[in-house]
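Only one protein chain is missing from this complex, and each of the others stays in its spot.
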Amino acid sequence: MEAGLFTANNVWMMVCTGLVFFMHTGFAFLEIGLTRQKNTINILFKNIFIITGGLLLYYAFGFNLMYPGFEEGSSGILKFAGFGIGAPENGMTPDYASGGYTWWTDFLFQGMFAATAATIVSGAVAERIKIGSFMIFVLFYVGLVYPIVGAWKWGGGFLDSWGFYDFAGSTLVHSVGGWAALVAIALLGSRIGKFGSDGKPKAIPGHSIPMATAGVLILWLGWFGFNGGSVLSADPALTSLVLVTTSLAAAAGGFGAFFLSTILYKNMDLTMFLNGILGGLVGITAGADLMSPNEAVVIGFLAGLIIVLGVSLIDKLKLDDPVGAVTVHLICGIWGTLAVGIFGDKAGFDQFLTQLYGVLIIGAFCVISAGIILGILKAVMGLRVSKEEEMEGLDIHEHGMDAYPDFRTNEH
Amino acid sequence: MEAGLFTANNVWMMVCTGLVFFMHTGFAFLEIGLTRQKNTINILFKNIFIITGGLLLYYAFGFNLMYPGFEEGSSGILKFAGFGIGAPENGMTPDYASGGYTWWTDFLFQGMFAATAATIVSGAVAERIKIGSFMIFVLFYVGLVYPIVGAWKWGGGFLDSWGFYDFAGSTLVHSVGGWAALVAIALLGSRIGKFGSDGKPKAIPGHSIPMATAGVLILWLGWFGFNGGSVLSADPALTSLVLVTTSLAAAAGGFGAFFLSTILYKNMDLTMFLNGILGGLVGITAGADLMSPNEAVVIGFLAGLIIVLGVSLIDKLKLDDPVGAVTVHLICGIWGTLAVGIFGDKAGFDQFLTQLYGVLIIGAFCVISAGIILGILKAVMGLRVSKEEEMEGLDIHEHGMDAYPDFRTNEH
Partner (left out) sequence: MEAGLFTANNVWMMVCTGLVFFMHTGFAFLEIGLTRQKNTINILFKNIFIITGGLLLYYAFGFNLMYPGFEEGSSGILKFAGFGIGAPENGMTPDYASGGYTWWTDFLFQGMFAATAATIVSGAVAERIKIGSFMIFVLFYVGLVYPIVGAWKWGGGFLDSWGFYDFAGSTLVHSVGGWAALVAIALLGSRIGKFGSDGKPKAIPGHSIPMATAGVLILWLGWFGFNGGSVLSADPALTSLVLVTTSLAAAAGGFGAFFLSTILYKNMDLTMFLNGILGGLVGITAGADLMSPNEAVVIGFLAGLIIVLGVSLIDKLKLDDPVGAVTVHLICGIWGTLAVGIFGDKAGFDQFLTQLYGVLIIGAFCVISAGIILGILKAVMGLRVSKEEEMEGLDIHEHGMDAYPDFRTNEH
């Protein structure tokens, strides 16, 4: 391979790595924007912990666990005993990964992905989880569950052999996070005041809609790297198709949610519009490289409808998901994975069934894993902060600080 | 063409596409930062609508309308009857667009541009326009007016044959948006309280100067893609020159506005400094590839002076432009377009006249088009919200939400 092509490929993958890293800023803005100001520092702390801790864990053994066998003479599991990543002999040459990128870029791109799953959980459990319990959960979920599931498909494991397809992680990233979010909010219970004595859900408005909006725009931009980088090279035809399908699905997802929510609820709900965009992005992620632009629009639009219905369903189930993480990442993640069997280059009943098996197997594994980790944490140290702390805000109790000390705030 | 060069070109163009997309975050921050908190959600809603709706529209027919004849056997206008974009046979090879990028990248880059014109209008009409009317206006302006004007020059139409030059859109994007902004604020009238009973303008301060500042910095960054991508390849000499002229004009524009406003008004006005930067950016856009660094500094500095004078002029005309969009995008857009005839590689009296004709023809077309669309909307459904709604804020009336519910606010 000519040096120019190898270099251009690696440049694109480094740019994508940066964009996926930037998604953490997007997630942080979205989560704090949609929750109350009294829990802002706590949410940011969790997010900063996830990025730093997630990257260090993935470095220490997650990468080796997820992609076993790259280095001669050492199995992935045995690498547990070691520490850190060592580059294979050909890791810096076009012989590695078909010249799509270097070993170092590979690690960093995958490392940025790894932390995403935990961040998804962070939003769902916001405003009431004990930070110590959450941090321990992250260590196990990012350090073990995520790379094990990843190894089944992206590491060349059994789901890969079956023909299960998940281009950039509708299931392997988003649903993996979404399942844990579902288990966590079921175990945690709803925030005080979320459901009235009549059982009806009440809106707890987020404290900064501009931040939430900026978060979604940053996430959309980050998805250029998330999906565009999942091509694992800068192949012009494929990367540019992926950016088109990704952006069209995002736009159509926003519109789907905007239309349905305006019809159903008669007001122009910006947060629904925003979550529709995210739903479209998650929905296209499994097959962003397989779809035509028209198919991307359809997948995205349906994801937008799913968002509106899903948020309502979660409410009916008496579950409390402050940022809509389960609907966006789990339900739309499932939709996107199944859509690979319905639309695009791989569509077919056999493929649909394979996608369904994959969804179910990974779902079962994640629910059980998250249930065990969180169940043990609940029994041993508790998951939920005290009622007093929840009312007064986690910021002042856990961190001794106020996020906005110069401004006068309303209590609620 | 070697694969490495084609890939490097396409990588650059995809990066630029992402940067132009990011400009929408910049526009959103700038607009809400310079307006009152009670209208924040409304502005964000408009902006999110523009990005998603604009992209879908451009996909459905704007791209085919603006660049007719790329596909054999179908004329641009006839594609109206069809839906969506189909790639030409050579769309993914270096035979397309001289290897500068693929068909998919071309569409997405141009699609991100298209929405910009509408976003410019959004700022000018903020805090008083009916959202329904605005959304319908956007559909026609982005879907029809923008691509028609674009076709005259970038699509190879008659202005292109005449030798009219507009590298990245001082006229084709910024003035197109600016003319509509001018027509719209004339039809809408000024916000309640903008002009005292003595006719003197009063400052209505924006609610978050940090957001406005971040918006300008993000826009400057986005301009790396807006101008840098308008090279339509990663040609090293040309792209890097364009980034230099763009950044120097931005810096000089900020200084020009800073100096003149400090001399005239004796206070260090940050918003003038910021709008000066934007003026410099708009001013260099028409000839960013033609100018030497010294010329870029002069063009930008003069644009900065124009900003201070233009803002004062708009006030004297009793027009109310909350974010200075007409001055930044229309007046500096005209200045930048004419500057191509005064400075740089194409300078000359004939070129100056051609530039002037282009400005006038496009101006007339935009004013008439915007006048017709907005005039009909005004007659049929009204352009302006009720006095009560304007006083209480559009957020609570149109969207049933508060942008910052946790904070205590001042009424004004």
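Should a chain be cited, it is by its letter among A and B, assigned in written order, with residues numbered from 1 in that chain.
In the analysis below, a residue touches a chain if its C-beta (ideal position, glycine included) is under 8 Å from a C-beta of that chain, and two chains touch if they have at least 3 such contacts.
Small disclaimer: the values here were computed from a predicted structure and weren't measured.
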Report summary line: Sole touch to the unshown chain from B:P205, B:G348 or B:G375: residue B:P205
Query - Touch criterion as defined above, residue of A:A203, A:L317 or A:M401 at the omitted chain - result: A:M401
Query - Residue, one of A:G18, A:P88, A:G157 or A:G189, that touches the chain absent here - result: A:G18
Query - Listed residues B:I277, B:L290, B:A339 or B:M401, member touching the removed chain - result: B:I277
**Report entry** subunit B residues touching the omitted chain (full complex)
**Finding:** 2-9, 11-12, 15, 19, 36-38, 205-210, 213-214, 216-218, 220-221, 224, 228, 234-237, 239-241, 243-244, 247-248, 250-252, 254-255, 258, 267-271, 273-274, 277, 293-294, 297, 404, 407-410, 412
Query - Where the missing chain touches subunit A, by residue - result: 2-8, 10-11, 14-15, 17-18, 21-22, 24-25, 28-29, 32, 40-41, 44-45, 47-49, 51-53, 55-56, 59, 83-85, 92, 101-105, 107-108, 111, 131, 208, 211, 398-408
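Following the convention adopted for this analysis, only the chains that are shown with their structure count from here on.
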Report task. Using mean C-alpha positions as chain centres, tell me how far subunit A is from subunit B in Å, no decimals. Result -> 33
